[in-house]
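Apart from one protein chain that is not included, each protein chain of the complex appears where it belongs.
Moving on, here comes subunit A:
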């Protein structure tokens, strides 16, 4: 797809540099000349939005570290020092805290888009798996970041989540002590979480580079799920995708700013404005909203180890989606049954999220069990069977045909001219 760069520098200095390290050519072929399907909709702008959020989190995080103190007696007050005394500190801290939530909103939309349009199917399996790894790293990073302000929910969230590892037979207690750096969540825990919270985002950035590289090898999927077959099917990344991504990003920033400036504590917990106290347990220990579906699954299983395995399994199963989905058709637009099951699954995920915020009692647990079973059934039963029984709709011969067919009365279709070049 990406091929060799067509970039020919005119400037002699640039020519000299380019023949020694073709850096500008790489950027040119990746973000200027890179052919992008002409029919991408706005759901495809979330890749760019996620890159923006990663940069936003790293930059705001680096500034926060200049003022933060990772010590159990000082951490809470140092965050408040940022909020009160550091110039624009409240803004930087609220950007970082709300930015994490925005990052997850964007990544969930990005993942749902991938699942809807079958972006994980051959030849994009590695691209998909790299994305799943980024998601796992994000979860770990966000969890450790939430511990740093050392409020009540920081402390008790850390206690509950690290204790999960004790469920593993034989090695469990050793793993937990190793995570804590002692026999309880305490200063060594805070220090190592701080260190790892600073490290992991750069690992995410590294995997993002691989993710984008893999994307540029196999090319973008598109709403039809049909590979580009001729130059007619694609447009150059710049200006077409850049301007569209830019518009998407600014719209997303408006959404971000709504929370950031007007309800900056809406997505957090009031309890985290109480300094951590190991002697007082909050009435309800609830993780951040982006973990809630998994938290519901954890509590749906009566056995502790079973719950932990179910929770991790819910993420691990995503890695195998390229092989669990047996359908040859990528896009849900041409899969009438999958389209319905997809939306049921989305509703199940939201339902699990709501249950995760409720106390684990009575009807909530029963509902949690049913939805957990459905979550796994979607991947392990429905996806493999749908491919065998579903009768897909007629698939257009090319992207151009799909686009021109949609806008009737436009220029005559010329899709027949193009010969298939790539096989999906």
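One rule holds for everything that comes next: a residue touches a chain if its C-beta (ideal position, glycine included) is under 8 Å from a C-beta of that chain, and two chains touch if they have at least 3 such contacts; residues count from 1.
Everything below uses one rule, namely that contacts and distances are computed from a predicted model.
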item	value
"Branched-chain amino acid transport system substrate-binding protein", "Cytochrome c1", "Carbohydrate ABC transporter permease" or "Cell division protein FtsW (Lipid II flippase)" - which is the UniProt name of the missing chain	"Cytochrome c1"
Omitted-chain contact residue, chosen from A:257, A:315 or A:381	A:257
Touching residue (missing chain; options A:122, A:171, A:270 or A:316)	A:270
Hidden-chain contact residue, picked from the options A:63, A:138 or A:185	A:185
Residues in subunit A touching the chain absent from view	38-40, 72-73, 77, 80, 83-84, 90-91, 94, 155, 159, 163, 182-187, 235, 239-240, 243-244, 246-247, 250-251, 253-254, 257-266, 270-271, 273-281, 283-284, 354, 403-404, 407, 410-411
